[in-house]
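Submitted below is the structure of interest, expressed as structure tokens.
Note that one protein chain is taken out, while the other chains of the complex remain in position.
Naming follows writing order (A and B), and every chain is counted from residue 1.
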Amino acid sequence: MITHVQGELPLAVVEGSPLTQLPEDLYIPPDALEVILDAFEGPLDLLLYLIRRQNLDIVQINVAEITRQYMGYISLLEAMRFELAAEYLVMAAMLAEIKSRALLPRPVGADEDEEEDPRAELIRRLLEYEKVKMSAEILDELPRIDRDFRVAEAQKPEIDERTAPPVVDLSELVLAFGELLARARLSSAHQIEWEPLSTRQRMSEVLMKLRDRAELTLSDLFSADEGKAGVVVSFLAILELVREGLCALIQAAPGSQIYIRRASQDV
Amino acid sequence: MSDIDLKRILEGALFASREPMSIYQMKKLFGDQKAPTEGMLREALMSLAEEYQDRAVTLVEVAGGFRFQVIDALAPYLLNLTDEKPGKYSRATLETLAMIAYRQPVTRGEIEAVRGVAVNTQIIRTLEERGWITVVGHKEVPGRPALLATTTQFLNDFGLKSLEELPNAEDLVAAPADDLLDQLDNQSE
Partner (left out) sequence: MSDIDLKRILEGALFASREPMSIYQMKKLFGDQKAPTEGMLREALMSLAEEYQDRAVTLVEVAGGFRFQVIDALAPYLLNLTDEKPGKYSRATLETLAMIAYRQPVTRGEIEAVRGVAVNTQIIRTLEERGWITVVGHKEVPGRPALLATTTQFLNDFGLKSLEELPNAEDLVAAPADDLLDQLDNQSE
């Protein structure tokens, strides 16, 4: 049985001496919530960090304090990523249960083997997770294609390929884009307005022309036989290219020729 | 550089590169270190070419620079490897192509942002090799990512006179039940 259940419970025992206050670098202010959620892969990961890096002894962990900290985050979590909060809450509940069991005296004569110590279950889970975590690190360190090594290839001789390349029907392409839009619309919080296709196409065309020549006069981009609509599209495309930082407009003096050039010349 | 000799570095780089390598790119291999001169590079390339004289690959100079090439005599053998039935593009490939067609000019990062999944280099390469997309420039943001756009061949192959003829995909978004489930699935994450 655990004997020191009341009063100043040490948070941790570091090299034999009890620690009753959290080290400063360990305390996580509520406004750093996002940082925690990004830095840790979940409650198991956070607990592992506390235990391994800070020498917290899992057997003596101050469950009440940890639970209090967890609860403090809930209101903030509600406004943000609640699914994650739920996972952290489940862990808090489990810790609380372990704590409460430790406080309750065991019924005399109860078969010790009947009832599993909840701490054993937690430790089992922590260790299992730690294995996965280390496996992930091992995997990441293995030499990987295109990051650590490259396949050696040489140009093939001209062959009359017997294989026709895959055929794509226009409807397949449109459908793929429709699905993509539907997915993106639901998963992203913000909606981006896009230029009409004609403008996007003209943007590509302007960039393509600038690939061969470093600089063009603005009038090179307007063609009389496209009519008014064509001029408007070209104009919008140029404005958009400048806005996105893809091109720059240059004019030596007011009223003189306007040039358009790539934002950078070293391509 | 001293521990691996120049010839070996060029040999590895030429085999690692899918495009012919220019002298400029060969110099780039050395990063901040002192790059060898063009004379040194050409000398090493000559000596390398000699080493490969009786092999199944030869070092050749083409318009864009130097590359290793499998000798023509092997063409009949390689032909035996090709399959006769045409394959199919993956959903990832189609979605990437659709993003480029509808949102061009677009960077890989922008495609990834909408798709929510990393775009595999292989997909871009497949579409480039097919002649449907091309790099039209670079975006002036850190990393200078390539700007991708569709080509005239893309329009030809899909029977379009211009991109404006691409059907409006937005109309399709009011979608069948399957999609809806998919959407819900995504949303609950």
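Please note the rule applied: a contact is a pair of C-beta atoms (placed from the backbone, for glycine too) under 8 Å apart; a residue touches a chain by one contact, two chains touch by 3 or more.
The structure presented is a predicted model; accordingly, all values stated were derived computationally and were not measured.
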Where the unshown chain meets chain A, residue by residue:
1-2, 41-45, 52, 57-59, 83-84, 87, 91, 117, 119-120, 123, 125, 127-140, 142-154, 156-157
Residue list for chain B contacting the dropped chain reads 4, 8-9, 11-13, 15-17, 25, 28-31, 55-57, 68, 70-71, 73-74, 76-81, 90, 92, 116-118, 120, 143-145, 185-186, 189
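Assume only the chains that are shown with their structure count from here on.
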Hey, how far is the Cα centre of chain A from the one of chain B, in Å?
26
